[in-house]
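Omission of a single protein chain aside, the complex is shown with its protein chains in their original locations.
Right after this comes subunit A.
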């Protein structure tokens, strides 16, 4: 990517990574390694963009380039059109005050109360006591912890700590929020509530959110755009819905296979045969999007093929705000039934995949 294209892209982008590489030199026992290899990526303003990858894929390094906690070996990073690489220490501090960040382990000061923690970035930016007070209280309301303002972090649950982390990150009224595995230390239920909070903040404050995670659940729940990173390279990216419904790269598929509903029950998977014998049933995965996900497909399928249909696994869900369903069903493998089923699938615009046959 040339300089001109990236400055054009920077106009409607909150963050632009332009051919960024990061190599760590060998030191002590650790060998030199490349954390990021020629990464180019644009984070649209106002979006919730997810970067997903396994641990060690380079996502932590990538997010730290945005606020200059790490410096790229080569390539450029633009935040709101500003080249992070040319900023001096003072410029970097100003940038950091306009970019909020939340962390996996919350990183709250144990010696400060909830109020004191949220006030910290404001004290750092030199705001006076009264103004701080006026700013912090509505933030505690926003994250639903106004009643805890005099408590210490050790008295709070993990989810509450992350809410404080979010309030603290929002204190300086940033345009961009970086989330570094913010829900990885939380249980699934708390994770969902934190994600909903991020979604609300994104919608209400028009804040761009860039989050990194190793959990597809997180990407699915809140992001509009996603990039998959593997061994320091972006291997796939696009709108979350497209990436989820048509994954191209093996890493993406592997990450997706962890989602509930995408896996066959162990007993069925073991009994799956590649060819049909007399009286067997065929196992088919149906994927349906948009309006199709809201129609009573199964009852119609049964009516139109005139045979029994077993539901083996399935999930109906929302990805990037669009309804999406995945069903694994089994029905008679005889040619007549199969032909009727195929006609039904074609008429209803369903994507099908034959997984195998069972007795």
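Note that in this section a residue touches a chain if its C-beta (ideal position, glycine included) is under 8 Å from a C-beta of that chain, and two chains touch if they have at least 3 such contacts; residues count from 1.
Assume contacts and distances are computed from a predicted model.
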- prompt: According to its UniProt entry, is the unseen chain "Phosphoribosylformylglycinamidine synthase subunit PurS", "ABC transporter permease", "succinate dehydrogenase" or "Bifunctional protein PyrR"?
  reply: "ABC transporter permease"
Query: Who touches the missing chain here, A:22, A:59, A:76 or A:97?
result: A:97
Message: Going by the contact rule already stated, which one of A:23, A:112 or A:149 would touch the omitted chain in the full complex?
response: A:112
Message: For a quick check of understanding: of A:75, A:121, A:232 or A:325, which residue touches the chain that isn't displayed?
response: A:121
Query: Contacts of subunit A with the missing chain: which residues?
result: 67, 69, 92-97, 99, 101, 103, 105, 107, 109-112, 120-121, 123-125, 152-155, 172, 178
